[in-house]
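Complex shown without one protein chain; remaining protein chains in place.
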């Protein structure tokens, strides 16, 4: 494998006009935390894993002493009520470590989503700000026409005057999805946190709007504890990843080495 | 998509011996400004977009809150008079961010141009000089025989003694076009501007020669205003791009992040 | 060849449920030394070589003035007694110099191992620690179920609380092998050595456990001398490699240059 591949670990689900929700690691990990909590609470079912040579070449060691390579995961959830929709979720350990890989991974997922019949999506990301105002989430869309659908939610759609770009998967999903007639919304949670510090408060803001849009009910009471666990895990991955990158740059020899980290995996 | 692809957004036009005009971003953005203004004034029609995993992995947010991925755009214009020629234009947000990508993008465009019957081209670029003399544009060509055709214009063809190389798409189009029997001229506008500062004066010099060669008439009166708008936009892209690159190099983790930029899109 | 290929230099051996043992260069070169000594003592037979454009583009000069490109080597050994297993060994000069290459090389080897009927593996690596305690080797596994098989050996399986990640081939073989139903054990030898200093003492600890697991008998008496030879060789490769990388980064022009190194090849 040079490249990116999605491996089914269960049968391809038959879904009815599903909506795609993305929550990969990023600034403050706000999307990762929000979407991770949501799919756990909904008891969504994992059915596929994505591996890529554009992730860092290392494995994470679980508490059980077993390992897994860095990966993204796809889950689905079937609507329980008439006013709900089937959902496909994407979460994961990492985004691409090189610019080219972002395009490849997003296109690979989009190919896969088309097979599942996805025609709309919501992506999530953090927006670094120096001082967060009290304004709600900032939203951007794949096409101006979509704004109408989301105007009733507590989302600030004046992004064009505040934000210039979205770097990474959250933006590319929208920008490349357009060419496949998949309409998209990106929820940007303002965070004062340093990029590598998880920001659970902003994650919660995203989660609340997601729940409202998706018309699902989840128990929020375990959020704080879960977030603490996730924070710990994601922080560790980033620490290890940063260390690994700097080490690889330093040595440029790709030697095997184990990092001594007190890492507990919560998966 | 890993790689580069051109997506038709309209039918492939039937053109009569068209000439290709390239104006991608570069030093002082002189080519981008000149060609962008020219095609707007001619009301050329956009018929294809080029996307590449060799562009930075981010989307630009329009004033409308809608996004687009970094792209190049192809326009065509049909001759109105007997002494004019059909034209294919290439402008865009970015050139490749890595050396390999330049070759791939230029070859992809050349493949496409061959289908359109292109046998000649004019590319445009800025030439950083410490002090601009009063000399006109500097011209280089794909083959010495072509000089004759352009001798009557105000172009200095003594480049061999002044300029050693042309980096990026403007040069590669000529150098690689030769192998496809496409003859080419590159117009180098001397600019004292820092690479990242748009230089409208030099853009105007290029524009005037282009208009003369192409035998078209355009209204120059809106040039100043349009240039100001474009300047603002291109400056923003570069600012965002520079920030994005430095950030990606710093983090090397490809995390999604939105840049807070007061970016207005003029497209 | 852009990419990675395995070239048979002898017929593909027919093996009976073989186990795969990996010992590529890494921290302290402990795996490379242990596995290299083991296969020499067992008089394992080389049957294939792996080349990759993800190794540095240079050749090593032998004492005979002949050269070879950086490569990995595959050996096999057939069981002599009922309580032994057929073995496939992988050793080599280098690991990938870029992240993407690690995935490609490991997947190329795994494809090859599947053809040989490999269903289990042991990889080896060094673990940088500030102060080595008296604890034995640290072990991690591809699946929790495998722990049971190796509990009787002097291996510490409490890695999850001590080690967070394994970078490079040793970890990826386990992590990617899982998707092919190949079960794996990675032996991590704790070393206080700087990454680039061979650590024969830790190599010996790995060797002893390998011998016990594989149920083979080897003469340990030449270990010290052999390790000294290997040390010298591996140290030279790393020195040259580090010099080459820094030079290539400096010049970025890929010019041919010979490094003046007093390198003796022991192969």
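For reference, chains read A, B and C in written order, and residue numbers begin at 1 within each chain.
As a working rule, contacts are C-beta pairs under 8 Å (C-beta built on N, C-alpha and C of every residue); 3 or more make two chains touch, one makes a residue touch a chain.
Fair warning: this is a prediction, and the values are worked out from it, not measured in the lab.
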{"item": "Chains on display which the left-out chain touches in the complete complex", "value": "B, C"}
{"item": "Contact partner of the left-out chain, one of B:48, B:88 or B:141", "value": "B:141"}
{"item": "Which residue of B:178, B:201 or B:226 touches the chain not shown here", "value": "B:178"}
{"item": "Among C:56, C:74 or C:87, residue touching the chain not depicted", "value": "C:56"}
{"item": "In chain C, positions touching the absent partner", "value": "1-2, 7, 51-54, 56-69, 97-98, 236, 240, 244, 247-248, 251-265"}
{"item": "Sites on chain B contacted by the missing partner chain, in the whole complex", "value": "3, 24-27, 31, 94-104, 107, 125-129, 138-144, 147, 157-172, 174-176, 178-179, 186, 188, 195, 238, 241-242, 245, 249"}
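The rule is simple: only the chains that are shown with their structure count from here on.
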{"item": "Touch-based graph of the chains, sorted into line, ring, star, complete or other", "value": "line"}
{"item": "Averaged-CA centre spacing for the pair chain C and chain A, given as whole angstrom", "value": "35"}
{"item": "Shared-contact residues (touching 2 or more other chains) in chain A", "value": "97-98"}
